[in-house]
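One chain of protein is taken out of this complex; the other chains stay put.
Letters A and B mark the chains in the order given here, with residues in each chain numbered from 1 onward.
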Amino acid sequence: MTLTETPTDDDLAAGLEAGFEATIARNDRIEPRDWMPDGYRRTLVRQIAQHAHSEIIGMQPEGNWITRAPSLRRKAILLAKVQDEAGHGLYLYSAAETLGVSRLELTELLIAGKQKYSSIFNYPTLSYADVGTIGWLVDGAAICNQVPLCRTSYGPYGRAMIRVCKEESFHQRQGYELLTTMMRGTDEQRAMVQESVDRFWWPALMMFGPPDADSPNTAQSMAWGIKRNTNDELRQKFVDMSVPQAEALGVTLPDPELRWNEERGHHDFGQPDWEEFMQGVKGNGPCNAQRMAHRRRAHEDGAWVREAATAYAAKGLDTPRSSLGGNSTTERTGR
Amino acid sequence: MDSHIETPPDDEHESAYSGLLVNDAHWAFGTDFEDPLAGVDTTIPDGVDAATLGTYALMLGDDSLVMSHRVSEWTSNAPDLEDDIALSNIALDLLGQARLLLARAAKADESLVPVLPEGSPAPPEDALAFFREAHQLRNVRLAELVNGDFAEATVRVLLFSVWRLAVWERLHSSRDHVLAAVAAKGVKELAYHRDYAARWFVTLAQGTDESRRRLLAALEELWPLWPELFDTHPVEAAAAEAGVGVDPATVREAAEGVLDQVLAAADVASPASPRRSGVLGRTGRDGMHGEPLSRMLAEMQSVARAHPRGLW
């Protein structure tokens, strides 16, 4: 730990930066204790924290249907899914914490409106088909975003994403399976699915962010290995992936410009309403106020509970268990 | 569908979890949601009245169904993420129990299952959950109350799971294979729910002045419904007599013993408040409920009832 020689600060800084650059160049991972440029750290915190916020806020639109799920099997699936989203938020907050921020601080930045979350969650869920559509399109788009992040240059973020992606694949499958089941049901159900897809298609395309031409900082994020693909690349991939899935499902996608381009080997497609998107980012979307109020209320209502646990722990009345094996659950409670 | 999430096998950074992913059942995404009674012997034991067995299973199933629903309302509303996940787990466990028990009730006595419009594909568990009226539900009233604060949830889960665990530890040896299997799985779940709630009960009681005040208020509020849990309904008596069920009165001492330990650890005295009476002597097990249950069902059943021929 002690240094035998004391290099100048400038030498030290140059060496650290060179080491960081070399790690990135080797396509190796940066770990929490490594030196990293301040801009890299801050960009990561913004990205990871807001990803975490998205997971937590994202519990609400689907959570809206837990109490009304139309079968017990669907209720179990939906409850497990929304629970996973809390887990994803937790993994991601943990990754952000390795960068020197606290979860509580991040939560407070969220509820103060200073940090954001994905605008997709500012759209309302209006029918049970939306549970399926969110799984298929919204989680599908998220997977397109997140799979490349498993190879992001920051180790903890990449590792959190591996687990998140595993669970997201379950989410996407359950959504698509719900829709295919509904399409085999009644005419009303089929109409419900189509209406839901019509409503979520464009917002799903917005999830990839504005066109590359309007994203001036992409280059730095790509150079740092934080970002692996541009917005337009990912959007194209998502469209190409979704078109055959829509055909298999038996729904149409609400874009008159959507067609296969033989020359490019990709689908051509239209642009979403970027003005509506920006309104959502600015806080003027259909559910921004509702989502924020819900999160703020849950956080504030929980304050006395969190304080009680801290106070109880400080009293040192409890002794830890030495182990937690399979049979611990049969132990008596109390002390 | 998931082919596009495959990761290159040569990238060792992406296999950090492979050692943990040997069995997907460990994780939520591997949870099995299929036919709850698949592969279980559903033959009715000799000498057991099918209607008794069916109604008894329905009572236990309704407890799970209604309690699960109330706990699930905590999702995205809990004091912190870890507790949000914990409460969702409790709701999921109870929901799993409900599915098994309602399916058991339907299998034992088909006449319990509401008749749906011709062509409805709803399985019996869903016909029971989504197409009965409040007075047809047989859950104890403790389960159906409108949610209060986190102290109320803590006390409710504690009382419910202490009682239920005491019953299910005996139900484990039911002559009915299904109920025995449900109980064998359920005791582990209930013990966890009880530990979780007991842990919070002690913490809130000895945390801050505010948490203690809230905890005592919640206990005072719920205590009048505790004795109802140990009433013996004629169906429970008959099920116990037939060796398939448990008379809850017989576990009262054991349950109170456990609860006393928790109260002592928390330095909380049992409230003195008297039990809550029923209507014309009838309570939850008789299908006589409070006002909140029908409102809860109106919400819970709304989509299923709007699409009685729907396929979900």
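Assume a contact is a pair of C-beta atoms (placed from the backbone, for glycine too) under 8 Å apart; a residue touches a chain by one contact, two chains touch by 3 or more.
Here, contacts and distances are computed from a predicted model.
Missing from the rendering is one chain, named in UniProt as "Ring-1,2-phenylacetyl-CoA epoxidase subunit PaaB" (options: "Ring-1,2-phenylacetyl-CoA epoxidase subunit PaaB", "proton-translocating NAD(P)(+) transhydrogenase", "NADH-quinone oxidoreductase subunit N" or "ABC transporter permease").
Residue in contact with the omitted chain (choice from A:L104, A:A191, A:A248 or A:A289): A:L104. Shown as candidates are A:R74, A:K166, A:R199 or A:K227; the residue that touches the absent chain is A:K227. Shown as candidates are B:E82, B:E110, B:E133 or B:D267; the residue that touches the absent chain is B:E82. Summarising the interface, chain B meets the missing chain with residues 12, 15-23, 25-28, 31, 80, 82-83, 85-86, 89, 188, 192, 195-196, 199, 203. In the full complex, the hidden chain is touched by chain A at residues 1, 3, 12, 16, 19, 31-35, 41-43, 45-51, 54-55, 58, 87, 90-92, 94-95, 97-106, 109, 114-121, 138, 141-142, 145-146, 148-149, 152, 155-156, 159-161, 163-164, 206-210, 214-218, 221, 226-231, 234-235, 278, 281, 306-307, 309-310, 312-313, 318, 320-321, 323-326.
Criterion: only the chains that are shown with their structure count from here on.
Of all residues in chain B, those touching chain A in their complex are 1-2, 4-5, 7, 11, 13-14, 16-17, 21, 27-31, 33-34, 65, 69, 72-73, 75-85, 88-89, 91-92, 95-96, 98-99, 102, 121-123, 125-126, 129-130, 149-150, 187-188, 191-192, 194-195, 198-199, 202-204, 206-208, 210-211, 214, 258, 261-262, 264-265, 299-300, 302-304, 307, 309-312. For chain A in complex with chain B, the residues that touch the partner chain are 29, 56, 59-60, 63, 65-77, 79-84, 86-87, 89-90, 93, 128, 143-144, 147, 150-151, 155, 158-159, 162-163, 165-173, 176, 178, 181-182, 184-186, 188-189, 241, 245, 294, 297-298, 301-312, 315, 317, 329-335.
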